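I have placed the structure first, in the form of structure tokens, so that the comments after it can refer back to it.
This view holds just a subset of the chains, kept in their places.
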Amino acid sequence: MPTIGIADTTFARYNMGAAAIDELKNSISAKLIRVTVPGIKDLPVASKKLLEEQNCDIVIALGMPGKQPQDKICAHEASQGIMMAQLMTNKHIIEVFVHEDEGKDDQELKFLMEQRSREHAQNVVKMLTRPEKMIQEAGTGQREGFADANPL
Amino acid sequence: MPTIGIADTTFARYNMGAAAIDELKNSISAKLIRVTVPGIKDLPVASKKLLEEQNCDIVIALGMPGKQPQDKICAHEASQGIMMAQLMTNKHIIEVFVHEDEGKDDQELKFLMEQRSREHAQNVVKMLTRPEKMIQEAGTGQREGFADANPL
Amino acid sequence: MPTIGIADTTFARYNMGAAAIDELKNSISAKLIRVTVPGIKDLPVASKKLLEEQNCDIVIALGMPGKQPQDKICAHEASQGIMMAQLMTNKHIIEVFVHEDEGKDDQELKFLMEQRSREHAQNVVKMLTRPEKMIQEAGTGQREGFADANPL
Amino acid sequence: MPTIGIADTTFARYNMGAAAIDELKNSISAKLIRVTVPGIKDLPVASKKLLEEQNCDIVIALGMPGKQPQDKICAHEASQGIMMAQLMTNKHIIEVFVHEDEGKDDQELKFLMEQRSREHAQNVVKMLTRPEKMIQEAGTGQREGFADANPL
């Protein structure tokens, strides 16, 4: 049985971790370990600790970068950290970021945060249990949250 | 008893380290070790030394990036360094940066530097002593310094 | 017989991995191992795992960054990760990115994704089997996908 | 007796290394080891070699980024390298950069390069010999080269 880590933040305006956990519970028999940190820049080391100290096989890291220019820089730094944490552990961390300005209003933002969390949780499940399914979907314009793009 | 490192700078225009230490002393029984460096770009290695050479369990790194464009780049470099220091040690460094242009005047800037230092010191306490409390606050729009955001 | 890794994404709108594999099969006797991940930011660790856990001699990592500003940042982060993965393994990862806005329409984009994947697959073959051929082409303005540039 | 490394460049238009060395000689009894490299992007590994191969306790790295946009990117890359070199060695490298466009004319630029080199040499001395003095100056708006800022 795989162990899946879920890392999210108190900064986000929606409980992305709960959405991901609900989706995972409905889709896979796995041990789930959750940790919540203040902001997205705390996610990389939290994820790495889940991978190395809690023996997680994979982590899903969820956050909502704010809409200010400085928030965009923070998101970049957090993403760089998540990238490096994966390279240091040879394990995947699926980053689920929904920028606060991606939704045209609060309702769409909430929908996106819920939907993208769930669809990436499905990616985690596929990567763990059916990697050949990923190959079948190669180049098909999959999107998480919004509608898929059309393949060329 | 945990050991908490506090790193701050002589560049900042307010004694953020003192504010964090005062808050920590009122909230937790811990050994506190403080170091002060010239600027924010000296904080990452100072924090890493606190974690590795002084056996701190966590570090709070406080600084005030200046308002010039070059200062913003320095802040980005410092944040990248703090990110990497965490990944190299598997320990959290809570970054508390207040940009000099975040306050509309000196009075608000001073308030922010004091308040954000204290609120992040509370995050440190929670992460050390009650991590389950962090999970309860997941997705609730917590902010440090300014008012919290409304959850969706 | 060398082992070549192929990593691509479900996000891309064209099956770049299939194009690269077809080209490789026609050009070299090698063991090919393919993995598909959700997006370009998942490529670095996927490539590193191919190099280290699957003993690949080289990896070709293919992706299509989207056209939004945020997508450009993601591409930058993915490229930084691919760079670091190479430095950590002392092996080459040939990055094949076709930005969604590189083609003036869907037809040109499709052509580019097919052509660049194939030409970089040829680079992989040359690097593995005839590195002296690369030296002969030094400074000759080689391009992958579009027409070559003229040497000075 | 501490060992202090001094790294500077042939690109700079003023002998910053000489200024730092003069200041150090007047302020501390230490072994000084100097190396000069072509440009600022050669400073990080030069500094790391001073720390690891010459057993320096600290390094002061001095350079003058040019005024073109590309020079600013080089300065960013150099700073990232200096950051990483510190994290890999757990030792401080005090970065002294004076951007060529910081001075309103050649005279002010020269003054800045001399003054900032000397003031950061004093920081090196303080960090080595009186770290508690740094704590006393925490949050007091210290600046190197230009006038100090007023504390809030």
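All chains are identified by letter, namely A, B, C and D, in their written order; residue positions are counted from 1 within each chain.
Quick note on the criterion: a contact is a pair of C-beta atoms (placed from the backbone, for glycine too) under 8 Å apart; a residue touches a chain by one contact, two chains touch by 3 or more.
On a predicted model such as this, the values are computed, not experimentally measured, just so you know.
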Note that 4 identical chains are shown, then give how many the whole complex contains.
5
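Note that in this section only the chains that are shown with their structure count from here on.
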Indicate whether more than half of the residue numbers at the subunit B-subunit D interface occur in both copies; give same if so and different if not.
different
Subunit B and subunit C share one sequence, so how far apart are they rotationally when you fit their Cα atoms? Give it in degrees, rounded to a multiple of 5.
145
CA centre of subunit A versus CA centre of subunit D: separation in Å?
40
How many angstrom lie between the CA centroids of subunit A and subunit C, rounded to a whole number?
25
If a residue has to touch 2 or more other chains to count, which residues of subunit D qualify?
none
Among line, ring, star, complete and other, which best matches the way these chains touch?
line
Output every touching chain pair, sorted by label.
A-B, A-C, B-D
Subunit B residues touching subunit A - in the complex, by the definition given at the top
72, 76, 79-80, 83-84, 86-87, 90-95, 99, 120, 123, 127, 131, 134-135, 137-144, 149-152
Residues of subunit A defined as touching subunit B within the complex:
8-18, 34-38, 41-42, 44-46, 48-49, 52-53, 70, 73-74, 77-78, 80-81, 84-85, 88, 106, 109-110, 113
